[in-house]
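Only one protein chain is missing from this complex, and each of the others stays in its spot.
A, B and C label the chains in the order they appear, each numbered from 1.
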């Protein structure tokens, strides 16, 4: 492997939306002639969680802070993986099974930083971004999901 | 994290095509109500390689063997990451800058195996699948690319 | 004197509101705000150490709260 030219500046694109996620559009936003690899991630609503049958999920956010945190994560990825081009979109509102709640696209000249940045972004998003989900079950019950099992 | 139900059997879909890659279609092929995460990868033609300005790439394959190797890789990923649903498509023929040459989609109930399977598949594809690329440069020259620098 | 605190998800359910007026006098600390909230109806449902955001950034319990600051209680996040 030889040296690549210095990466172009890229301002990460992050968004919170209520309409369905368009992954192709997200990928287009990170594409560039300098790019050789685009790693992307879709989080989708699973029919089963903790053994319970899920009918849908309501996503809620502290929107201005969620936007800030997503942007901070994207910028941190850009610092850790120089030249990576990151876009993140999270959907809010009510989603049904198999619908995408989050999409991440990370583009880089090389595949390793693209894939590593994608992992960093989704792991950070899960622990930092103020978004919550209320799962609805087939028995009519619902609960706010706490991934860490913290007592509420 | 609690136990998930046993994964459904999934026969990997692999293809060698000459038309442009449709990532949305590839993702749809691995989607399922049991899926919570879909990691995908696009390899795209970069305008610069080893400091030379690229105008396009011709991809050539030993097609029946390439198909077998892609299927073997997808099945190995399915064994290593139980329940992962893998699809791979590689494009052949002449591609211009920014066009996608390969796409991989890996779906799983959980994000770690989806992302890890995606990495395994692209790394294995790069070392095993009998596909070759001839890069064309702005100065009119061309060369068969040898990623390992093996003397020819 | 009181300060408005933004609530979300399970905390909004606990207090039955998206914003509560918390009886504290600024300047004070984040810890003071949380302690005062425990005495409000629903405050017993807060965990031992709730996360707090000050002006849309995570804040320590010792952070200073001034009049006009945007304060929010952050339930366990579950995005993605």
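The rule is short, and it goes like this: a residue touches a chain if its C-beta (ideal position, glycine included) is under 8 Å from a C-beta of that chain, and two chains touch if they have at least 3 such contacts.
The structure displayed is predicted, hence computed values, not measured ones.
All shown chains touched by the missing chain in the whole complex, by label: B. One of B:52, B:75, B:110 or B:134 touches the chain omitted from the figure, and that residue is B:134. By the touch rule set out above, chain B reaches the unshown chain at residues 43, 59-62, 64-66, 68, 90, 101-102, 122, 125-134, 144-148, 150-152.
As a working rule, only the chains that are shown with their structure count from here on.
Distance between Cα centroids is largest for the pairing of chain C with B.
Look at where the CA atoms of chain A average out and do the same for chain C: the two points lie 27 Å apart. Chain B has residues 111 in contact with two or more other chains. Listed for chain C are residues 80, each touching two or more other chains.
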